[in-house]
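Quick one: this structure, given as structure tokens, is what I'll be asking you about.
The complex appears here minus one protein chain, its other protein chains still in place.
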Amino acid sequence: MTMKKTLRLDEAAAMAGGQLRGDGAITVSGFAAIDAAGPSDMTFLARAKDRHLLASCRAACVLVPPGVGEAPLPVIEVADPYLGVAILHTYLLAQPFVTTGVHKTAFIGKDCSIPEEVSIGPNVVLGDRVRLGARTRLDAGVVLGDDVTLGDDCWMKANVTIAHATLIGNRVIVDSGTVIGSDGFGYTPDNTGRFHKRPQVGIVRIEDEVEIGACCCVDRATFGETVISHGVKIDNLVQIAHNVVIGANSILTAQVAIAGSASLGRNVIMGGASKSKGHIHIGDRVQVAAASGIHNSVPAGATVAGVPAIDARKWLKTSAIYQRLPEMYSELKKLRAEVAALKAASHTAPNPDGGDND
Amino acid sequence: MTMKKTLRLDEAAAMAGGQLRGDGAITVSGFAAIDAAGPSDMTFLARAKDRHLLASCRAACVLVPPGVGEAPLPVIEVADPYLGVAILHTYLLAQPFVTTGVHKTAFIGKDCSIPEEVSIGPNVVLGDRVRLGARTRLDAGVVLGDDVTLGDDCWMKANVTIAHATLIGNRVIVDSGTVIGSDGFGYTPDNTGRFHKRPQVGIVRIEDEVEIGACCCVDRATFGETVISHGVKIDNLVQIAHNVVIGANSILTAQVAIAGSASLGRNVIMGGASKSKGHIHIGDRVQVAAASGIHNSVPAGATVAGVPAIDARKWLKTSAIYQRLPEMYSELKKLRAEVAALKAASHTAPNPDGGDND
Partner (left out) sequence: MTMKKTLRLDEAAAMAGGQLRGDGAITVSGFAAIDAAGPSDMTFLARAKDRHLLASCRAACVLVPPGVGEAPLPVIEVADPYLGVAILHTYLLAQPFVTTGVHKTAFIGKDCSIPEEVSIGPNVVLGDRVRLGARTRLDAGVVLGDDVTLGDDCWMKANVTIAHATLIGNRVIVDSGTVIGSDGFGYTPDNTGRFHKRPQVGIVRIEDEVEIGACCCVDRATFGETVISHGVKIDNLVQIAHNVVIGANSILTAQVAIAGSASLGRNVIMGGASKSKGHIHIGDRVQVAAASGIHNSVPAGATVAGVPAIDARKWLKTSAIYQRLPEMYSELKKLRAEVAALKAASHTAPNPDGGDND
């Protein structure tokens, strides 16, 4: 039972912090891609150089970046159209929380604290002493272990598993198949080669406004806490090992892996499938190219690439030259031969200057 | 209650498009590896050079490639024994669909369309308006969100999650733990460094005869569709981002990742753990070596390897020489010294030709 929201273009411009060129009284109720938007939709143009797309656009209004110039339809000029989409589309879609209560097939453990305003789906299982915040939504098949705490406005999607004692803040979204609080990976060999498990008795703590994608694993700490700080966004199939700390507003793209006890600063961006060694620190605002492997701590503000990761500009040059290795190798062999010939010639030749350079 | 099927060798040869050398009236009812096959089994020899294995083989018949020559037991010569196995073993195993109906612990939402001939296991959860085709099998713990559509003869294995509005064709198999329709990964920072979510309102569409392995993630589109075309086969732990299009009959091996809005042509083969950047096109029939990272679009028919991926033959040469870098480096230093010495010698030497070269 969704309620269709509408927005006047002058309101939209104010919300997005942009400049409207067009009739502020026009209303929109949806968002769509530029080639699919209809007369009640808003859309966006990511790059000014694509302005030719405006000619055939049927939307009510287009969010445009600076530099588009005259447009054949109403536009709102904003510094970053993607940010405008995020703000306005989110506003149009937002709906009041719908409480469905606790489904009759859900199983609730002992001494749980569950507010009235929740939606707990079929086959959800809660352990003992679980505490849920207001407007929590747990979709079908979610399992929360003993002593798990969730804040307000959280959404655990179908088949998410949150192991015992995990602490989760407010407005946290976790996508399906993800496991939070799995055991850290800690084994020590004895002198027969047999590995002994080191107990993993710490927890995972996730702060407010974190989003975690599908099929991720966040391991509990050996002792203490594995921490995902405020505003961190994590894509799918990401591995966070025990005792890792991810700083606020960092981005971990799909298939990233952070090994044990590594720490990331604030606003770090890890590209897809990039990996970090354990026990190192990746400074604030570091950007890591996709498929990189970080072996050493990285200072704040750096941009790195490669395995092992180096300065990204250097890596770009280096990897371009990498392709010329075979040609460099044969060039080196030729030079070796030529230099040898030159040396031989200079040795066998009678000394032209008669020995007076001593 | 499986029914044992049998096959005469002459029928088998016809089905596999091969040439029988032996008694066509012999029957087989199973398949096994060459060292485990018994007298009612068929088996296969992958490579002609392994023909010595035929001597001790106890099978009723062996699928062999060309070039095996005389054999001590009945053989069917085929162009590709693996294809012969796929066709004949599949035939022998195929069983009529067994309808078990809807398990009493399954939860079915409102206004669903469910044919009589289905098998829906324990604890399966269907949202509202789900439409299932004939002979659909949903194993224990499967969750289908609202408005999901599945075609005929689909099989979702235990604990698969299909999020709302996903469209799935006919004869699609999805293995356990996989999540289809997870949110795309789209966030935009504001000037405080905080990331805002861009709503992901598109869907995932999966065409006929697609198979997807275990613990994969296929993200829904931001707008529009993420598409897995006809006949695509996907291994385990594969990541498909929002708005990706995978062309027909492509192969994605385990741990592949395709970033947002990338498109693959038909019959592309991505080796294990290879990755593609977003917003690029990988042409028809491209083959990507395992562990490669594709940074730029790749023309049809190319074979590439490395990070960033280059022509595979070039990469083979290059990576072989890569190991010689330390020796190249010291060679270069030696040459530098020798050339400097040669230059010094030629400069300090009295000009042999008395200055008349002007």
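Annotations for the structure displayed:
When the chains are written out, they are named A and B in that same order, and each has its own residue count from 1.
Assume contacts are C-beta pairs under 8 Å (C-beta built on N, C-alpha and C of every residue); 3 or more make two chains touch, one makes a residue touch a chain.
Fair warning: this is a prediction, and the values are worked out from it, not measured in the lab.
When the omitted chain is restored, the residue from B:Gln200, B:Asn236, B:Ser261 or B:Ser276 that touches it is B:Asn236. Summary of contacts with the chain left out: across B:Leu53, B:Ala134 or B:Leu332, the touching residue is B:Leu332.
In the full complex, chain A contacts the hidden chain through residues 105, 107, 123, 125, 141, 143, 145, 159, 161, 163, 177-179, 182-183, 185-190, 193-199, 201, 215-217, 219, 222-224, 237, 239, 241, 255, 257, 259, 275, 277, 293, 307-308, 310, 314, 317-318, 321-322, 324-325, 328, 331-332, 335, 338-339, 342, 345-346, 348-350, 352.
The chain not displayed touches chain B at residues 31-33, 36, 80, 82-83, 85-87, 89-90, 93, 103, 105, 121-123, 139-141, 157-159, 175-177, 211, 213-215, 231, 233, 235-237, 249, 251, 253-255, 266-267, 272-273, 290-291, 307, 319, 322-323, 325-326, 328-329, 332, 335-336, 339, 342-343, 346, 352-353, 357.
What we mean here is this: only the chains that are shown with their structure count from here on.
Rounded to whole angstrom units, the spacing between the C-alpha centres of chain A and chain B is 25.
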